[in-house]
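One protein chain is absent from this view; the other protein chains keep their places.
This part shows subunit A:
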Amino acid sequence: MKTKFLKLSLLALFIFTASCSSDDDKTEETPVVTTKVSNIYAPQTGGQGQPVGGEFTKFSFSQNKTVTDDSWDIAFRGTTIIVNGGAKISTTDTGEPERKGQGAVSIVSGTFASVTAFPAAATFVQDKDKVSAITTGSGNGWYNYNSTTHIVSPIAGKVFVVKTHDGKYAKFEILSYYKDAPAAPSETSVSPYYTFNFAYQANSTTTF
C-alpha cells in the first residue's frame, strides 16, 4: 500500500510540476511559492460543555508569521477558523478580534496544486453575526471529528481561497490539527497545533 501512496504522490508531484511550468509559459510571472507552516498553536479556554473563549492566534500570509496587530488574514482558536472581514461572529466574545480588514473566503474542492484560478467573487463569504464563513462542527467546515477515536482530521480536498485583509489572494489547506503533524494521530497526540500549506499571490492577477 505504501508503494501505491508513493506512486500517487509522485504522480501528484508530476502534475503539480507540469501545471506550474505551463502557467509559467503563459503568464511570465513568478509562480507563487507553496509554503508549509507548522505547529501554529491555537488554544481555547472552556469547551467540554462550557462556553469557549480565549484569544485567537492570528496569521498573516504576506508576512508568513503570526501577528498581533490588525494585519492578520486568518485566525485560529481550537477548531474555529475566522477571516479578517465582515463582523464578529459572537459580539459578546471578548477573545474574538474585531474585523478591520476586507477579508473573505471561498471554499474550493481539489488538490492544493489544482486550484490555480481565483474563484468567482460571488463565492467569497465573510464572517458575520452568528455565521462563520468557515463553518464549525464536524463535517461542516474544514475537519471531521470521529466520536469514537476523538480525532479531528482535516477533510481532504478542501482548499480555502482567502481574500486577505488588504484585498490580495492566498490559498491554504489544513494538513493537521496535531503537534508535529503525525500521519496517523492517536488519542495521545497533542492539539491544537495547526500545520497548513499556503500560497500567497502578491501580484494583481487572477491566478495563483
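Keep this in mind: contacts are C-beta pairs under 8 Å (C-beta built on N, C-alpha and C of every residue); 3 or more make two chains touch, one makes a residue touch a chain; residues count from 1.
FYI, contacts and distances are computed from a predicted model.
When the listed names "ABC-type polar-amino-acid transporter", "Proteasome subunit beta", "Peptide/nickel transport system permease protein" or "Outer membrane receptor for ferrienterochelin and colicins" are checked against UniProt, the chain not shown comes out as "Outer membrane receptor for ferrienterochelin and colicins". Only one residue in the set A:79, A:106, A:164 or A:191 touches the chain that does not appear here, and it is A:79. In the complete assembly, the contact with the undisplayed chain comes from A:173, out of A:73, A:96, A:127 or A:173.
In the full complex, subunit A makes contact with the omitted chain through residues 1-2, 4-5, 8-9, 11-12, 44, 46-52, 78-80, 90, 109-112, 114, 130-131, 136-140, 144, 146-150, 153-158, 173, 175-176, 181, 183-184, 195.
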